[in-house]
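Just below is one structure, and these are the notes that go with it.
With one protein chain removed, the remaining protein chains of the complex are shown where they sit.
Let's look at subunit A:
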């Protein structure tokens, strides 16, 4: 098991873990920066201050309880549906590629792609906001056309690692995919 610290596109520090289970089975997991107490408290404080301001203006205590509920529900929704803690990629040479993203609340979202569907794993570039970023993606084979690509599945969508990290993962993936062809 190797661990390396890289940077994401945004500049945040992310950790890449590589586990080699056997010659044809490897797992890569990218751990995104955790939720910071500073930002959490800043958001909560701003919502509550705004609510208090409204309360002073309107003299209606409903505003305060509504603010509490909004913060709670917003936090739950954020942790359960938005904030991704860890994204992992499990490559098993003869079976397929499995992508798992685990949310901060513990929910896991798994997608498994069979090896017969995988055409290749490539690094692609895309325009994101005002800059060009690189991302890793899986090309899926078109069942009707032997050389066609039916779909592009992007990997590590939420952590967005920089190119040096992607190259590491790409090399390891290609090693396993090479074994498949021989």
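By our rule, a residue touches a chain if its C-beta (ideal position, glycine included) is under 8 Å from a C-beta of that chain, and two chains touch if they have at least 3 such contacts; residues count from 1.
Simple rule for what comes next: contacts and distances are computed from a predicted model.
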item: Chain not present in the shown complex, as UniProt names it (candidates "Kinase-like protein", "Exosome non-catalytic core subunit", "EF-hand domain-containing protein" or "Phosphatidylinositol N-acetylglucosaminyltransferase subunit Q"); value: "Phosphatidylinositol N-acetylglucosaminyltransferase subunit Q"
item: Residue, one of A:9, A:35, A:95 or A:153, that touches the chain absent here; value: A:95
item: Touch criterion as defined above, residue of A:10, A:65 or A:116 at the omitted chain; value: A:116
item: Subunit A residues that touch the omitted chain in the full complex; value: 21-25, 27, 90, 92-95, 98, 100, 110-112, 114-117, 143
